[in-house]
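A single protein chain has been omitted from the complex, and every remaining protein chain is retained in its original position.
Chain naming follows the written order as A and B, and within any one chain the residues start at number 1.
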Amino acid sequence: MTSGPARFALASPENRPLLDVQDVGIAFGGLKAVNGFSLQLPERSLYGLIGPNGAGKTTVFNLLTGVYRPDRGGIRLARHDLTGRKPHEITLAGVARTFQNIRLFGEMSVLDNVRLAAQLRRSVGALSTFFRGPRFHRCEADLRDRALELLDVMELRGDADAPARSLSYGHQRRLEIARALATRPKVLLLDEPAAGMNPQEKQSLAKLIESLPERFELSVLLIDHDMGLVMKVCRKITVLDHGEIIAVGPPDRIQNDPNVIAAYLGEPTPDA
Amino acid sequence: MTAAAPSPVAPVQDESLLRAALKGLVVPLCGVAFAFGVWSLEGRVLDAYDTVTAMNIGVAMMLAVSLNIVNGMTGQFSIGHAGFMALGGYTSGMVTYYGSLLLWGTAARQGGPFGAGEWLFAASCVAGGLVSACAGYVVGLPSLRLRGDYLAIVTLGFGEILRVLLQQTNRVIGSREGLAEAKWRELIPPPVGGAVGFNGLPKYTNLFWVGLFLSLTVIFAVRLKRSAIGRSMIAIREDEIASYSVGVNVTRVKVRSFVIAAFLAGVAGGLYAHRIGVNIEPRDAGFQRSFEYIIMTVLGGKGSVTGSMIAASILTYLPEWLRDFDRYRMIIYASLLIAMMLLRPQGLLGSREIWDFLPWFRKRRGTAR
Partner (left out) sequence: MADFVQTLETALAVGSLYALIALGYTMVYGILKFINFAHGDVVVLGAWISYTVAQWCLKRLAPADGPPLWLGPVVLACAMTVCGVLGFLIERLAYKPLRRAPRLNVLITAIGVSLLLQNVGQLDAVFGSSPVSMPALLPNPALVRMSFGGPGSSEVVIGLVDATIFVTAGLLMLALETIVYRTRLGAAMRAVSFNAETAALMGINANRIISFTFVTGSVLAAAAGFLYAMKYPGLNQPAHTIWVLLGLKAFVSAVIGGIGNVRGALLGGFVIAFVEQFGAFYISSNYRDVYVFALLIIILLIRPTGILGTPYREKV
């Protein structure tokens, strides 16, 4: 952030991407899980990230959210340099995610899962926690209202008091999205949100994802194995295979790209 | 209760905020009333022996509840809790003992109920808590880098190091003159009695102070659990990676939980050191004692404040019931621990509180709060 606003004042806001990923890579032992990954995510956009199993998609998310530190490359969000920052700082800067293998706080109530995420920029000290002054109550009431609002959006209001682990699979996925939204992200990373959902649920999920950018003023980066969903929702798609980008472009071009078809050979490629 | 309003999304009215804030103060005042209440039983309903048992239970509850903040709520496994207790006990002992020597020329009790001596004692407990909290900060720091069982070993190492260091301390100095003439080598390491323990502390602890500090501890723990800080703690217990992904500063929360737990244990240590019939010793810092508190928290349920309290009172009262208990005490504890893990790993109450079992309360506490 020492670079100062002056450098960026030159670039016009339109062509400056919200999230700018340059040539990041990481290796586990000898395996280059992600190699030379770049991505420019414009504001309020819907962007897809696809690839066969083990291609490195989840690893990209882990790099973007600071779970892993990239071996090389840089990540910027608007004016913040996120490279090598701690995960909670990255969330604070405005990147939130869901997990492919659902990671909810199982024992906590559905409401508390969201409320925890909503409390990100509101801190109350230990003393205030003990005395419970008006400030404490106002803060808690705000958090509750905001959490309930999000639960309404995700149609989870009825389960607010149930422990998160008691929800059905599809509900848990939606709760993950609600929780991520509660941190007020500028970029939302969805890791296979439709996995395990039935066609009906998928359809309403697609509608929901499409509405997110305008409603919450954010950009979505979507990973999913359901090609129909990704092709329908996303304006632009990046395809990964063996950690490397093999294609970038709008859905119709991706669908007919010979490299992509080759990469998916052996795996069913719906709609292709 | 306006809090149970049918439409919680509606903005909360300021009036109810004011009421809630008032309630914030009323509950601690009830704690004070409780302290007076139990104190008034002393000598009437409870004879000297019962009083000691009651004080033991109170102190054990404080330790179990505070340990539960680290082990149960935050899910960090600390096996050094007795170390914090002993550190608080020794610190507070030094304050009252040497404070009394300097102020009044004698280490004996000074003044009656709420006399000068008792206020010095109350302050010394808080001082013990603060010193313990500092140690908690230092011990909590490695938790940034260490996962579960490694952290357990570090906390265990802390208790053991403290025990050894306490054994190497100097003799207690008996008089004001002795203190004035003492050379450096008699003061460092501090004169707290070495291996034989800290003799001669004025025995200020009574049911009032135990009741007061206990109720404040419990109120704090319960309120913590239902607050932003408590939620982050429980989230870390449930899933550390998910916690930092929603912006929880995992490091800070973990260290904070250590500091809070250590503070409360330090205060309890002050009460313990000044209890009649107790001579605080280096052994009190050792892991065998820490294990007793771990057993209480495990038995009570992870993160359950009232569960820890129930377990603490059962395990402290059991010896009074079972004759010959002392010989079999550790065997019974150990079997309880194993049986618990095999049959009911979530503990007596799980992570719930006793009032969560009352349907009326559950309804009221729903989404509205």
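Here is the rule we go by: a contact is a pair of C-beta atoms (placed from the backbone, for glycine too) under 8 Å apart; a residue touches a chain by one contact, two chains touch by 3 or more.
Owing to the predicted nature of the structure, the values given are computational and were not obtained by experimental measurement.
Chemist: Can you tell me which of B:Val38, B:Leu156 or B:Leu349 touches the chain that was removed from the display?
Modeler: B:Leu156
Chemist: Which of these touches the unseen chain: B:Ser16, B:Thr53, B:Gln167 or B:Asn279?
Modeler: With B:Ser16, B:Thr53, B:Gln167 or B:Asn279 as choices, the missing chain is touched by B:Gln167.
Chemist: State which residues belonging to chain B touch the missing partner chain.
Modeler: Contacting residues on chain B, toward the hidden partner: 75, 77, 79, 142, 145-150, 152-154, 156-158, 160-161, 164-165, 167-168, 241, 286-288, 291, 294, 298, 327-328, 330-331, 333-338, 341-342, 345.
Chemist: Could you list which residues of chain A touch the chain missing from the display?
Modeler: Interface with the chain not displayed, on the chain A side: 28, 58, 62, 67-68, 99.
Everything that follows uses one rule, which is that only the chains that are shown with their structure count from here on.
Chemist: Determine the centre-to-centre distance between chain A and chain B, using the mean Cα coordinates as centres, and give it in whole Å.
Modeler: Roughly 41 Å separates the two chain centres.
Chemist: For chain A, which residues are in contact with chain B within the complex?
Modeler: Going through chain A, the ones touching chain B are 65, 67, 86-88, 91-92, 96-97, 99, 103-108, 111-112, 115-117, 119-120, 122-124, 126, 129-134, 136-141, 143-145, 148-149, 152, 160-161, 179-180, 182-183.
Chemist: Taking the touch rule as given, give the residues of chain B at its contact with chain A in the complex, in rising order.
Modeler: Result: residues 8-9, 11-12, 17-18, 20-21, 23-25, 28, 219-220, 223-224, 227-232, 234-235, 238-239, 241-250, 256, 260, 351, 366-367, 369 of chain B touch chain A.
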